[in-house]
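Up next, subunit A:
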Amino acid sequence: MLDRLNFPQPCLSLILFVVWQVLSDGVSGASVVMGLMLAWLIPRLTHGFWPERPPFRKPWKMAGYLLLVTRDIVTASIAVTRLILTPGRPRPVFISYPLTLQNPLAISMLASTISLTPGTVSADVSDDNKLLLIHSLDTEDEQKVIDTIRNRYESRLLEMFQ
Partner candidate 1 sequence: MNPWLTAPILLPLFGGITQIFMGYAPVNLRRTLGLITTVLLVCASAVLVMMADDGSYRAYAFGNWQPPFGIVLVLDRLAALMVLLTSVLALFCHIYSLGGADGENRQFHALFLFQLMGLNIAFLTGDLFNLFVAFEVLLIASYGLLLHGGGTVRTVPGLHYVVLNLIGSSIFLISVGMIYSVTGTLNMADLAVKIPRVSAEQLPLVKAGGMMLLVVFGLKAAILPLCFWLPRAYAAATAPVAALFAVMTKVGIYAILRVYTLIFGDTAGELANLGMDWIFPLALITLAMGVIGAIGAANLKTLIAWQVIISVGTLLAAISLGTEAGISAALFYLLHTTWVVGGLFLLADLVARQRGSASDGIVTAPRMHNRTLLSVLFLFGAVAAVGLPPLSGFFAKLLILMAAEPGARMAWLWSVVLIGGFLTLVAYSRAGSIVFWRNTEGHIERHGTLTRSVTFSTGALISAGVILVILAGPISRYTDATAAQLLDPEQYTEILETQMVGEGN
Partner candidate 2 sequence: MEIAFAFVIGALTTSGVYLLLRARTFPVVMGLTLLSYGVNLFLFSTGRLATGQQPIIGSTETYTDPLPQALVLTAIVIGFAMTAFVVVLSLRSLADHDDDHVDGRQAPPGEPVSENRGGQNQ
Partner candidate 3 sequence: MSLPLVVFLPFIGAILAPLFAQGGRTAIAIASSVPSVIALAALYPHWSTLAGGGIVLNTFEWMPAMGLSFSFRLDGLSLLFALLILIIGLLIILYARYYLKPHENIAKFYSMLLCFQGAMLGIVMSSNLLLMLIFWELTSLVSFLLISFWNHKQDARRGARMALAVTGGGGFALLAGVLMLGNIVGSFELDDVLAAGALIKSHELYPITLTLILLGAFTKSAQFPFHFWLPHAMQAPTPVSAYLHSATMVKAGVFLLARLYPALAGTEQWFYMVSFTGMATLLIGAYVAMFKHDLKGLLAHSTVSHLGLITLLFGMGTKLAAVAAVFHIINHATFKASLFMAAGIIDHETGTRDMRRINGLWRFMPHTATLAMVAASSMAGVPLLNGFLSKEMFFAESLALNLPGLWAWLPPIVATLAGIFAVAYSARFIHDVFFNGKPVDLPVYPPHEPPRYMKIPVEVLVFACIMVGVFPAFSVGPLLYSAASATLGGNVPEYHLTIAHGFNLPLMMSIAAFVGGLVMYSQRQRFFDFHARFREIDEKAVFESAVSWTVDKANRLTAMIENGSLQRYALLLVLSVVAVAVMPLADQGIHIGSSGIRPIDWPTLAGAAILIVCALGTAAMHRERFYALVLLSVVGLMVAMGFARFSAPDLAMTQLSVEVVTIVLLMLALYYMPAWAPVESCRSRRFRDIVISLAAGAGMTLVTLAMLTEPFTSISEFFLENSKTGGGGTNVVNVILVDFRGFDTLGEIAVLGIAALGIYAMLRDTVMTPPPSDHGRAWTRDAYPLMLQQIARPMLPLALMVSAYIFLRGHNLPGGGFIAGLITAVALVLQYIASGMVRTQERITFRYHNVIGLGLLFAAGTGAASFAFGYPFLTSTFEYLKWPVVGKFEVASALFFDLGVYLAVIGATLLALVSIGRLSPHSAIKSHKESH
């Protein structure tokens, strides 16, 4: 049904429609009409650049994941702030994280999550998409970091994407 109306990416269209309402001064007739138009037009225009639909299996889990990440961002920031403001030198480490995820978008989301959460930054993805290089700010045990990531984030993403 949606395909017949030429919505190549319904999710995107939905997001765009919502975003338009966010941007507009409140929801009104005009904003709905305009929002619909843009939600239809823009994905069509950009379809070539983003041809594949994100391979979500369980998109509804996304909300929970986002909440989790938001909470972690806050705690991560506090942790990093404490580290910054207290004297003493951190114990940084480069960690090669073996990826289970295969979908590039999923990998990318995981890497983003890692960057936004406690003490870690994704520095690189290997050419074959098998390893993720993580720089951790202050860690004694690499394995603990790997485990946390695996259990807390990657598993959820796997659920969503596979």
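Candidate entries met the following condition: all candidates are chains of the complex that A comes from, given by their letters.
The rule is simple: contacts are C-beta pairs under 8 Å (C-beta built on N, C-alpha and C of every residue); 3 or more make two chains touch, one makes a residue touch a chain; residues count from 1.
Just so it is clear, the structure is predicted and the values come from calculations on it, not from any experiment.
By the touch criterion defined above, subunit A in this complex contacts candidate 3 out of 1, 2 or 3.
Residues 12, 16, 19-20, 23-24, 28-30, 33-34, 38, 42-43, 45-46, 48-50, 104-105, 107-108, 111-112, 122, 125, 127, 129 of subunit A are the ones that touch candidate 3 when the two sit in their complex.
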